[in-house]
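This report refers to the structure that appears directly beneath it.
One chain of protein is taken out of this complex; the other chains stay put.
Per-chain numbering from 1; labels A and B assigned in written order.
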Amino acid sequence: MVLKKDDEEVLAKNNIIVTTLEKVFNWGRAHSFWPLSYGCNCCPMEMMAAGAARFDIARYGYEVFRASPRQADLLVVAGPITLKMKPVVERVYAQMPEPKWVLAMGNCAISGGPFRDGYSILPGADALFDVDVYVPGCPTRPEALFHGMLELKKKVQGKA
Amino acid sequence: MIQTDNMTINVGPQHPSTHGGLHVEAVLNGEMIVDSKVHLGYVHRSVEKIAESRTYTQFIPYTSRLDYLATHLPTLGYCQAVEKMMGVEIPERAEYIRVIMAELSRIAAHMLFIGSTSIDLGATTGLIYCFRDRERIMDMFEMTSGQRLIASYMRFGGISDDLPEEFFPAIDSFLEDIPKMIKEYEDLLVGNEIMQYRLKGVGRLSAEDAIDYGISGPNLRATGVDYDIRKAEPYGIYDRFDFEVPIATNGDCWDRFILRFKEIVESGKIIRQALDQMPEGEIKGKVPRVIKPADGLEVYHRIESAKGELGYHIVSDGSDKPYRLHIRAPSFVNLMVLSMISKGGKFQDLIANIATLDPVLGESDR
Partner (left out) sequence: MSNNDMLEKLSADFREAITIETDGNYDVIRVESDKLHSLCSSLKNNWKFNYLANLSATDFKDRFEVIYHIHSIPDNRKIAVKTVLDREKPSVMTVTDIWRTADWQEREAYDLMGIMFTGHPNLIRILLPYDFEGHPLRKDFVPN
């Protein structure tokens, strides 16, 4: 029996939820990203402010910052990637288990930002890996970071 | 005896406690650090080369991105250096507003130091308290310049905008609350037996070594040397204020930690005096439209930043862009002693040493 869209809504009103396993997993993943504590520069300061009392990333469920990449699933590239940092961030990304997502926070991570014409900066995080969400700003406000994470949530749940 | 071997482990550059991209290669014999090497450069953004292709005014936003915790202090140093080259007069009101912003930045940087030292040692609550209070300073910066963290508020000759009406009640209530905030941190952290055990007697630095290594700021004053550029070589109008320079004697992590509590109180005093003495008037002096210092002029101007001596060495070739701009970063020089003070200590003390030396990697690597 194939359910039509209206049938799902009728069943939901009667507390019967019909779904796929994929949707359940994505619902869990999207509501609880575990970001990696990575970042050097001004943007991580706003990331820390986002985690602190006023902005409170915990109300979205994203407060579990992990120190080890093997336990994290969201790499927030906050700040520029320099030549010396390039092998480090590549290794950290490789150590993260699937499924994983990348959020480029700040102008430096998106395109090199104000330091673009320097000799030691990569032109953005997407030179190294696929970026899922770009959040501009210099530095990115904590509210903008939340907006970016909510966009990522929509993307993961397939609603983007 | 079981035969053991030394183990080399890497602390950082991706690490929750290394203040950005600091990489310490530590050689351990069990828990004890036999030797350590510090590797910098993970945040090297080629700022000095970029300065040579920007006009003097276009470089102002880059200064805040050096020490991004003390928003206005690096900008103050840069503007004063260029004003020295150009011989610009600053109006009185602008000078006072600059002092207020600079000292608020110092308080913000020290609050973050207290928070990050406590979280590095495991006390997450300290970080939350300090960020909560720091947000009040961020609000005041947003009121005046529109930006929270990286405010390019100062201009050559003064500042960009006057203080808005809502700034004054905000800063009055902040200054009144400083003793309460300090008491809260002290109750949580200073009387705390674990903090004392982790910090007292750890990472000792002698006064002689500190001067020889070029250490400056609270790290130098923790060893007993009474040297603060605001008193030794006053810049701007700092000679008009009555404040003390806290000194400690042991040069260990505990002294470096405690000193910054006292510096917050002294900065509060300076801001109060500046608010009381500030006259009405212009906020920007007469400055040529294009900044072109004379060919061959060279200046080295230094200020007491939150981390220590921040100096700008600028060489001009008569054009509108600096020929050479070198930034003497206090965090770069302060990190030199890390290997020395960690040697022979336990591995956990390495984290305490990094935390209390208070490096900012953005300015250390430029």
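The working rule: contacts are C-beta pairs under 8 Å (C-beta built on N, C-alpha and C of every residue); 3 or more make two chains touch, one makes a residue touch a chain.
Predicted model, so just to flag it, every value in this text is computed and none were measured.
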{"item": "Identified contact with the non-displayed chain, of B:Leu28, B:Val225 or B:Met278", "value": "B:Val225"}
{"item": "Residue among B:Lys84, B:Lys292 or B:Lys346 that touches the chain left out of view", "value": "B:Lys84"}
{"item": "Of B:Ser46, B:Ser160 or B:Gln196, the residue in touch with the unshown chain", "value": "B:Ser46"}
{"item": "Residue of B:Asp252, B:Glu309, B:Asp349 or B:Glu363 in touch with the missing chain, whole complex considered", "value": "B:Glu309"}
{"item": "Residues of chain A in contact with the chain not shown", "value": "83-84, 119-120"}
{"item": "Contact footprint on chain B, counting only the chain that is left out", "value": "40-41, 44, 46, 48-49, 84, 209, 211-214, 225, 227, 232-233, 297-302, 309, 311, 313, 315, 323-324, 326, 328, 332-333, 336, 365-366"}
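Here is the rule we use: only the chains that are shown with their structure count from here on.
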{"item": "Approximate Å spacing (C-alpha centroids) for the pair chain A, chain B", "value": "30"}
{"item": "Complex interface listing, chain A residues touching chain B", "value": "36-42, 44-46, 48-49, 52-54, 65, 67, 69, 79-80, 82-85, 88-89, 92, 114-115, 117-121, 138-139, 141"}
{"item": "Touch list for chain B against partner chain A, complex", "value": "13-16, 20-21, 41-47, 49-50, 53, 61-62, 65, 68-69, 127-128, 131-132, 135, 138, 148-150, 361-362"}
